[in-house]
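With one protein chain removed, the remaining protein chains of the complex are shown where they sit.
Just so it is clear, A, B and C label the chains in written order, and each chain counts residues from 1 on its own.
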Amino acid sequence: MKLHEFYQQVRDISMQMVSPLETEDFIPQPAYFASPPKWNLGHTSWFFEEMILAKYQRNFKPFHPMYNFIFNSYYNTLGERVSRQNRGSLSRPTVAEVFTYRKHIDAQMMSLLDGQELDPALTALVMLGLNHEQQHQELFFTDLKYTFSVNPLYPAYTKRALCEDVNEDSDDFITVEKGLYDIGHSGQGFHFDNERRQHSVFLEDFEIRKSMLTNGEYIEFIENDGYKRFEFWHEEALAWIKEEQITSPMYWQKREDGWYQYTLAGLRKINPAHILTHINLYEAAAFAQWKKMRLPTEFEWEAAADQFKWGQRWEWTESAYLPYPGYQKASGAVGEYNGKFMVNQNVLRGGSVATATGHSRKTYRNFFHASVGYQFNGIRLVRS
Amino acid sequence: MKLHEFYQQVRDISMQMVSPLETEDFIPQPAYFASPPKWNLGHTSWFFEEMILAKYQRNFKPFHPMYNFIFNSYYNTLGERVSRQNRGSLSRPTVAEVFTYRKHIDAQMMSLLDGQELDPALTALVMLGLNHEQQHQELFFTDLKYTFSVNPLYPAYTKRALCEDVNEDSDDFITVEKGLYDIGHSGQGFHFDNERRQHSVFLEDFEIRKSMLTNGEYIEFIENDGYKRFEFWHEEALAWIKEEQITSPMYWQKREDGWYQYTLAGLRKINPAHILTHINLYEAAAFAQWKKMRLPTEFEWEAAADQFKWGQRWEWTESAYLPYPGYQKASGAVGEYNGKFMVNQNVLRGGSVATATGHSRKTYRNFFHASVGYQFNGIRLVRS
Amino acid sequence: MKLHEFYQQVRDISMQMVSPLETEDFIPQPAYFASPPKWNLGHTSWFFEEMILAKYQRNFKPFHPMYNFIFNSYYNTLGERVSRQNRGSLSRPTVAEVFTYRKHIDAQMMSLLDGQELDPALTALVMLGLNHEQQHQELFFTDLKYTFSVNPLYPAYTKRALCEDVNEDSDDFITVEKGLYDIGHSGQGFHFDNERRQHSVFLEDFEIRKSMLTNGEYIEFIENDGYKRFEFWHEEALAWIKEEQITSPMYWQKREDGWYQYTLAGLRKINPAHILTHINLYEAAAFAQWKKMRLPTEFEWEAAADQFKWGQRWEWTESAYLPYPGYQKASGAVGEYNGKFMVNQNVLRGGSVATATGHSRKTYRNFFHASVGYQFNGIRLVRS
Partner (left out) sequence: MKLHEFYQQVRDISMQMVSPLETEDFIPQPAYFASPPKWNLGHTSWFFEEMILAKYQRNFKPFHPMYNFIFNSYYNTLGERVSRQNRGSLSRPTVAEVFTYRKHIDAQMMSLLDGQELDPALTALVMLGLNHEQQHQELFFTDLKYTFSVNPLYPAYTKRALCEDVNEDSDDFITVEKGLYDIGHSGQGFHFDNERRQHSVFLEDFEIRKSMLTNGEYIEFIENDGYKRFEFWHEEALAWIKEEQITSPMYWQKREDGWYQYTLAGLRKINPAHILTHINLYEAAAFAQWKKMRLPTEFEWEAAADQFKWGQRWEWTESAYLPYPGYQKASGAVGEYNGKFMVNQNVLRGGSVATATGHSRKTYRNFFHASVGYQFNGIRLVRS
């Protein structure tokens, strides 16, 4: 696919995704992490305007003098901005005005990309912008799910809940033998700077489960007092459980006739055969302890990834999010994309039902704080 | 005016007030006190449904099973509810659905009120509901102003800012002689339970200023280091100034060419001749100290109110919000209207540019915490 | 008694009060309001040094360059200071050093007071300093009680708990007839500026109970679900109950064999006949509501005070702490003593078992925030 075609495809998908929404749904932000759909649409457009058009377009003029302030997420290089938790305070610009902004940016971008030999640096930036937009497409689903979940009306975004039956071989483990493994991205295709450079990691023997954990297996953990037995939990996890009075995963609730969970199709009875999701690292690690197993390191995961099916859940690893050997942040705003988060974050691997098609790969590193459960994250077990 | 005509009039005004809004403007709640317009419209309708229709209508059925949960404000008698700070988290019901809800309630209410001799208790409840709605009409303005003010685009709701030129006799004081004065409501017209019963209060001699304070007089205070000289301020006011880094009234900002304030007509240069507003009690008391004067008690204010023009600003008094002699809370939900707030609140008297026509009277007691500046409140000085 | 004799007496009492303590007991401050005994001893000495010696002593030199910083409580006039919640962070100066400081101040003060005709302004300041020290003698008991109460060893300060049998006429009410009453201090003896000036207040008929509430009466309230029935409570009281999970008064705990309370003599079984104490205003008001009575205003209390026994509990009134007619703060540090607290505080009248002998009087106004229960405060009921 040509770059301008890929551009058009990704941008169109963002607009298709919001088509089931009411105007009102574009606005609220019930938690600092749950950005409103309107902000996501504006921010991804601003990314192209500020990172590409401002540099490559002759006589560039910002679409609106305040949009850099409103739609900048976390780029200190690019100046002051609306603080993250206040994105839901803004009724203006209206949804229609943000759509107009998107069309304006698309027109500018298409005329930049069309009909000329592209500078490789420009191509790289456009690819970054499109992958960035795909990341926000995923966030659109997870943010909207959170926003709808706090509404006592439990609105449905879609008719199909984002979950899938688990494959059947739940007890099968894949054996991986000790030795040096190549970790990280080595090819020419698009990848983030945090996947580089490819390097050797020595792994000991381990076995990794073919299938992911199911709801049914996790219910067993709950019903065996899993949330009350401190010996399975990290110390800071116990503080979280106590302070937030946690007794089950995010979006779950127990009713008289069993367990329910809020899904993007509304409140639904939990199917024990479905793959578990919305588990944070504390819960994933405690479950593994209970099973006398553990979570994989990100290196074990990558070394074995060709041998199991992945892509339905972001999978927690035991690894902290740290730079690979030789990692250097780029200069300027692009350098703020990944490197500055490399402390107190944990790596997830794979991709989820909410991830854009073709966006992830086996070297892809997602990262979140241990307490985050609003992503479609799950558990894959390892034993030594 | 007949009761059903008054009903229709008040309800129509609420709808006229929201007509300049975009759909998006109905949603955000940037602070716990700034309820979204959608919630205000739903809540005032719920008040009629729950307080009147549920009792007086045969075969009453709630319009929606969850609306009691969503639109209850603070009535413990009426059950659990969305917590106050989360009203802005709800995109649903949509604005259109709330409009439908209003129409449904109006139809039910009109058929209840129409064509029959009304039970006095029912009349009293309807009057309470309408005065309640008028209070929310005022809150609509103050809440919306706050919401728009935090938006870097400074949207305008109207072309006319809600402020007025001060009358000219700023140095005139009215003399009131010592003696017993009747305080509180004694007549038959509508009034709140907190205005009753009428009782005698002994007042010493005092003088009260005919006009309210102007922006220009307050600028003089600021420029004389008013916010830095601790001797004028209450101890808890100093803590507020320090913690919030306060250097001027709410909505004010200093630019190179002078003082500006956000108004419902957008950001505007401050006119020194206009009546000061958005002053909290800490600021009002400090200004009075600086002037070597004081604020009136609510009794002084009421005793003198026939002799000056009022109604443009809610006026801070020195009085705490306490029950009058013989005060008894009504039983049931109606009893929660006023009495349970009679601790740590301060009385304001008068009414403001945002108050519905005919809603206030000289015995009317409004009340807020000392730190509240988002009402259209102002300062009238007293000297002994 | 001559002034220097009174000085010696008050200062001696402070030292006698700390004699049962271990050195360790002088240090901790488990809550911002519970100042350590060491700080209380240093602060009351600093008061004389800074308010009197610095002005009246020739060639005055501070005892220690940092003590003004360490022992200033809240006098902005007198500069920066250790923040209130950090008084328990300081192991130094040692207790012995603070004793030395006291002796030094006493020697200076005695030579100032001895053998000369005293300037009336000086006399007034010394009397203020001594009454100030008496207030801290009371705080010594209430602060220490709190500090000991959080210790799982429940240390005893004394063999005698600070409580007393209630007198027997609990159902008697005193009738007061409507009319103008003189309120406030008019004589020459020592009094605080907040008791002045004497002025007329018009009161309606009321009846006030001769005796204070007992533990037994309050237990009845608890056992009638008093803490669960929202209709008795102020709205902010309900927030306090919910947030702090309050189910009984401060220092109370229910054990298998009944109610216990921590006292300065250790953990003791509650005697139902004893006068209730450690009640905050929220609780006092809720109890009164339950009884279909109310708390007195401070004016009603003062008008009737000659007719009942008082002085065992500080008694909550319904009145907010506000200035009397003609009140003016003094200039300088002395002016910070009372006036700057006249917002969001509530008046207590009487005096308690912890109050220094002769310190209180019927015009005395104590004041605390509605949530404060660590004083020896109690309930006296009124009915109209």
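Annotations for the structure displayed:
One rule holds in what follows: contacts are C-beta pairs under 8 Å (C-beta built on N, C-alpha and C of every residue); 3 or more make two chains touch, one makes a residue touch a chain.
Please read these numbers as outputs of a predicted model, since none were measured by experiment.
Judged over the whole assembly, touch between the missing chain and the shown ones holds for A, C. Of the listed positions A:H104, A:H234, A:K291 or A:R361, the one in contact with the omitted chain in the full complex is A:H234. In the complete complex, the residue from A:P152, A:G266, A:G311 or A:G335 that touches the missing chain is A:G335.
Across the entire complex, the residue among A:V98, A:L139, A:A285 or A:L348 in touch with the chain not shown is A:A285.
Residue-wise, the contact with the chain that is not shown comes from C:V82, picked out of C:L3, C:A54, C:V82 or C:L118. In the full complex, chain A touches the omitted chain through residues 74, 76-77, 180, 199-202, 204, 230-231, 233-238, 281-282, 285, 294, 318-320, 322-323, 325-326, 335, 340-344, 346, 370, 384. Hidden from this view is one chain, which touches chain C at 22-30, 38, 66, 69-70, 82, 86, 88-95, 147-148, 150-153, 155.
Basically, only the chains that are shown with their structure count from here on.
Set against the Cα centre of chain B, the chain with the most distant centre is A. A straight line joining the Cα centres of chain A and chain C is 57 Å long. Taking each chain's centre as the mean of its C-alpha atoms, chain A lies 45 Å from chain B. The set of chain C residues touching two or more other chains is empty.
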